[in-house]
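Note that one protein chain of the assembly has been removed; the remaining protein chains are unaltered in position.
Presenting chain A:
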Amino acid sequence: MDKTAKILKKPFTMTIIAILCGFLVAGIILSIAGYPPFHSLSVLIQGVFSGPKHISNVIIKSTPLILTGIGVAFAFKTGLFNIGAEGQFIMGCVASTTVGIVCDFPAVIQIPLVLAAGVIAGAVFGGLVGFLKARFGIHEVLTSIMFNWIALYFSNWICNLERFHKPDTIGTYPVNESSYTMILGKWKTTKEGKEALLSSDFLKDTILKTDVNAGFIAAIILAVLVSFLLYKTTKGFELRAVGANRYAAEFTGINVNRNILHSMVISGGICGLAAAFYITGNSPHGIATLAAFENTGFNALGVCLIAGSSPVGCIFAGLLFGGLLYGGQSLQYEVGAPSEIINIVIGVIVFFVALTHIIPPLVERFSKGGKKHAK
């Protein structure tokens, strides 16, 4: 009994339980709506796992979620709620698109340049929120919600400038090809490249048919780097101290305001990097006029929550999110169930993850009940 109780109390187990609960509730809703629950869920799972191509696509879909998730998690660890990830992501997209269109250098210069543009735009945009909080004490949630809208309309304005707007579309021109970060991007459009990839079913599925890109690798490296920064460096020590108790941090000589600013700059920068990889790694390689938010940054909040603000956890939570979003599409065309059901699943999972705080006391009560019987 004690052993089970111990396992049940682990955050990882609780997250798994939350995910299962999410599927359970989704199944119930599907059956109420008149769709076969087991069949639907198996379609969803098959949509993700039925072939290398699908897995490849899930990874592609997940990459921006993982990266922005890490950005949000970083801010969380330092006591800030970066709901402005959406705006920072949009600004990153705008910056990398414009720089990618205007500049045309060889890839070795162009790619770092475009990535840097995204990072800087996100960092500045996040940093502004941090500055307003540090200097004037304005809560970061308020400012970043407003900043999200500023980013949205700024993006639309850029999108419609003559210099960038591609006639007869709702978007911009794509960035110059030298900025592309797809793996073997250019080579696979050549004749010998195509032939080589076609010779293997696996390679054909994973690389040729999809926009597989370097973003995912960057996400893994970044997750490790961010963990290192937070837990092994003096800077991370300061940032976490300010996040956990700013009064004690202030008292022991840590500059609270400077750390708030740094935290938002870094968090925004990571969101900007996510945007830069999104633009350079996925077609149409540009921005489009937005009628509403695309929710990458908002979904990142969910990713971060499921991951319990752990940067490495964001990789898995992001994959789960991406998998559900991608698999949801097959749910729509195979079962006919609205893909919104996926949003319900995600919502329920996040809800149950938030609820996991009640599991340890419950386990405590049950294991105690067991003991009494043993007596």
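General remarks:
By our rule, a contact is a pair of C-beta atoms (placed from the backbone, for glycine too) under 8 Å apart; a residue touches a chain by one contact, two chains touch by 3 or more; residues count from 1.
Here is the rule we go by: contacts and distances are computed from a predicted model.
Think of the chain that is not pictured: of "Methylated-DNA--[protein]-cysteine S-methyltransferase", "M16 family peptidase", "RNA polymerase sigma factor" or "Nucleoside ABC transporter ATP-binding protein", UniProt labels it "Nucleoside ABC transporter ATP-binding protein".
Touching the chain that is not shown, out of A:R240, A:H262 or A:H285: A:R240 (per the contact rule at the top). The residue from A:G137, A:G253 or A:G336 that touches the chain not shown here is A:G253. Residue A:K232 is the one among A:K10, A:H39, A:R163 or A:K232 that touches the chain not shown.
In the full complex, chain A makes contact with the omitted chain through residues 231-238, 240-241, 244-245, 247-255.
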